[in-house]
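Below is one structure; the comments refer to it alone.
Heads up, this is only part of the complex; the chains shown haven't been moved.
When the chains are written out, they are named A, B and C in that same order, and each has its own residue count from 1.
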Amino acid sequence: MTAQARPLVEAKEASSRKSRDQWLLKYSTLLALLLLFLGFALTVDRFLTTSNLLNIVQQISMLTIVGAGLTFGFAAREMDLSVGYTVGLSGILVPLMLISGVPLPIALLGAVAAGFAVGAINSLLVTLIGIPSLIATLATGSILYGINFMSTGGRAIYGGLPDGYLFLGQGQILGIPVLAYAMVLFVLVAWFLMERTIFGRYIYAVGGNLKAAELSGVNGRFYRSAALVVCSLFAALAGALLAARLGSGQPNAGERYLLDGLATVFIGMTMIRPGTATVTGTFFGALFIGVINNGLNLVGMDTYVQSIVKGLIILVAVAIVSRTTKLKLL
Amino acid sequence: TNLAWVHANAAAQSEQRVKAGFDAWLKSSGKDWNVSVLDSGGSGERTASNLQDAASRGVDAIIITMADLRASRAALDAAIAAKIPIVTVDSGYVPGVLADITTNNWAMSADVSPYLLNELGGKGNIIFLRMAEHHGTRKRGDVMATILKEYPDIKVLAEHNIKYTAFFEDTTTTMQDYASRFGDRIDAVWAPWDEPAQASINALKAAGLTKVKVIGIDGHPNAIAEVCKPDGMMIATVSQPFEKMGAQAGEWIEDIVVKKEDPAKVIPSKTVYLDAPLVTKQNCKDFLPK
Amino acid sequence: MTVTLSDIVMQYPGTRALDHVDVDFLFSEVHGLIGENGAGKTTLVSILGGSRQPTSGTIAIAGVETALASAGDALAKGIAHVSQEGSLVPGLSAAQNILLGDEPRLGLGIIDARALKRRAAELLARWFPQVTIDLDAAVDTLPMADQKVIEIIRALRGDMRLLILDEPTATLPAREKENLWRIIRSLPPRGVGVVLVSHFLSEVKALSDRITVLRDGRHVTTLPAAEVSEAQLVDFMLQRAGKTAASGEATGAPRASGDIVLEIADWRVGGVSADHFTIRTGEIVGMIGLTGAGHFGFARSLYTGEGFLSGQTRFGGQPLSRIDARGMKARGVAFIPDHRMENSLIGEWSVRENLAMVHPQAGAHAGVLSTGKEEKAARAAMALFNVKAHSPEQRIQDLSGGNKQKVSIGKWLYGATERYRLMIFVEPTEGVDIGAKREIHRHIQRLAGEGAAIIVASSDLMEVADIADRVVPFVQGRAGPALERSEFSEARFIAAMAGDPQ
């Protein structure tokens, strides 16, 4: 009896220790974010003021929306390299429409339509013709780049934008930026779709094992397409908000959103369900980047040094979870 | 005194020269101001974030270089709301800032463009390089386009809009292709600023086209040196007093922030144009570093 | 010489896979390793093969304590491992896979491509003289059985002293199986030991010198094969856990067969043709054949329509113009494929999520997925098939092979509210222990009894003989005349698969 009792107890202990470790691991990147936040709060004057925290939220809102869209793509194992130019497209289209007198709701519908169109073309190329999404969206990105610059002659569009539109990007409701509401709305919708509906479950399924999903009766083509459409749609709406924030449509304003958007998704993939793109993860990924940028700016650190420090912080933050879990992103 | 310096794109030589002029002024006047440099890497949105963060931090003054602020004036609101004095350099005046210190881009192009066309004797074939993304280069190109209308015997062989993010390589590659395509039919190259002018010269030289006349604008030291070379293909540039802009920004901030003088008395106008003389092979010696 | 594993403990999150196990393997014996699904067999041989590190315990080779830090390390010490889940490099050719890690060189690290092909061909001819495989073909385009053969040859290529085979015969057809048995018998006399993991107890008993039984991660016994019967082995596997094997052979008791569910005529699909085939409600039809005979492809195409060229199809009396997975699923067809990790399961997903893949509505409230509801349904499905996992949240890739198979079948029954009209099983008991195998057979018979028409394509002839009412042999891409239950015998099956009209 005793001989048997010992291992049983051990197993119990080990497993509770293990489950704590598991927990730590799942949230280690999140923990790093928390520590970073506390660090800034304690050492940097003015970091923990309401106005600065609202700044952070405002600064990350478009990035979060683009990242949330990309999360759908990643979940379905499709990469959208054209999101940056889709941000640019609607960031030009909406101001152009508004300036030429189109009412705001219609102009925003225009952004939705543009996003939908780009997503539809991408998914047609990917799921019907079978071009891998990496190549297809690289090419549509090149096409969109041309369209964005051609339609503006390369210059920024400014002036004559209605107040209602600028309010979206710059205004506040009850002391909180409108952009913050927009971000929360998008994140909640994306989270609900991905985590609580069959739609999201099947997007994860086609990404996890397309063949298995299709043999289980899932319409692979539909869900891969849907993921690409969501990518473009979110990017287009982020673009409309970005132009409102800048008070100006800039053909190249979206370009940074590709790499930064990917970064948020990657960082997000180290938390919550390590190795999987999740909306919550992406949100915290964006917050992570936003807090670093803002905190280091407040410290008054030189931009170039910031870039170095940012790289180092990311490495340290993901090192723990990487040491202990086999993360496969590719 | 805490100062935030916001670059639109610190990779540009002109912004570096403004900063260098400012630094030299700081040093010569013995100030120990605390200056934090924020680069926006060419992104209007980063400019906005940088300004927000600077305002959050509560700096005493902000200097912004070469951002197209009229195209993203919203960026300034946070800083203006926090009543932080702002001086901008070559960014276009927007209400709320103390002044924009700049040179007149239309005037510079109006100086150098006819000079090139006249040197060609009013006829010949040119390559017209433009760059619409930056307001200064855009204005220069627009003026050139207008002037060209008055020169019916000048033919534009090709017009190219330079890709801003990799402008040096893009210009090199494009000029190589033009050298193939037009060969010695190219008489001149109009470049919107000195660096593409230099890249064009490299490519043309490599193709054996050494008789082409090239102009640039900015008057960076390398460009001046190129103009001064007897066989240099660059025949003219415009010398922008970037260092002076930096020093001027420093002086005004000293007066207004440190000495608390009335801005209206210190600063003559909302947009302050500094002189930018034309540099040609005749007068280039005067512009060489002593 | 011996490899001795002493006091081995392997602790996974939530599971103790090995609990103070002591066992030794001789370089001059065939050592059978048996146990229920999840007993720890794969874990134990992975430690022996160097690809897993134990939580604690020691390993000694010829009495000298040593560490097996990686598969490469073990290989260098003469231990070669053919793992349970296939492991070849896709994209590389069969020949390149055979000699991966031991390429003939011209010097300076340059590969001698000709010698490589020659050596691969020699190895194939030496170990599997009856089998022909296109060694230049990309390995992932070869039939599963050929892939297994490639893996075995790769392990046999070098100068090794101990060969680990983890369920090598689970998917091997008769001819390859016999070949492998011959190889296994030939090794010990030449000083090469074999560790054989298998659920075919007759095979283990026939081939092994000694047999070790594991249960729930513990060592039960090790004893000479000659001294035990199969029944005793079963008792060892299940003993004291209070479990009993499902008693008796599954019976092919005739069920009432009813209306025709599926009828096809003049089918050509992929490289397979079938003149006429029907199946009725309540009927279980087996499909057998040699490698490449087309029985698996045919069974699969009835659900997916893959490779369909021509032919007429009627389902439930209605003519079908198009066959595809979604349409067939909507008509009440279930398809349980072989190669579970490739075709059926999502490794990173939990058991619960995998089970909910076919009928996610069952775990939803008004269209909103509910984890609680899913978990309840998942626990029910897990109990039905006796899936061994520490919780419904355990990831599929951390399950033992046989338990993966149970989930692969279970996901079609999770949340199924209406009975299926046709169920197609391909290798339904691949890697499943005998207890579970009987369970699965009973489920299949129950489903047939409830009115489903059932197709079972399998390389396990005994399985087909046990449960089928009728067997269709496939020969070189053609469906042959069916054998009725009264004609069933192993000899008849083998003759039919060889195209012998007898």
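Operating definition for what follows: a residue touches a chain if its C-beta (ideal position, glycine included) is under 8 Å from a C-beta of that chain, and two chains touch if they have at least 3 such contacts.
What you see is a predicted model; the values in this text were computed from it and never measured.
Just one copy per chain kind is placed; express the composition of the whole complex as a label formula, please.
Stoichiometry (whole structure file, shown labels): A x2, B x1, C x1.
Here is the rule we go by: only the chains that are shown with their structure count from here on.
Tell me the shape of the graph of touching chains, choosing from line, ring, star, complete and other.
Contact pattern: an open line, chains touching in sequence.
Using CA atom averages as chain centres, what separation in Å is found between chain A and chain B?
Result: the chain centres lie 35 Å from each other.
Would you mind pulling out the distance in Å between where the CA atoms of chain B average out and where those of chain C do?
The answer is 71 Å.
Chain A to chain C: how many Å between their CA centres?
41
Tell me, which residues of chain A touch at least two other chains?
none
Chain B touches which residues of chain A in the complex?
Touch list, chain A to chain B: 45-46, 49, 51-52, 55, 58-59, 62, 149, 153-159, 166, 169-170, 242, 245-248, 250-253, 255-256, 293-294, 297-298, 300-304.
Please output the residues of chain A touching chain C within their complex, sorted ascending.
7, 11, 14-15, 18-19, 22, 195-198, 201-202, 204-205, 208-209, 211-219, 275-276
In their complex, what parts of chain B are in touch with chain A?
2, 4, 7, 10, 34, 36-39, 41-46, 48-50, 52-54, 56-58, 68, 70-75, 77-78, 131-133, 135, 138, 161, 164
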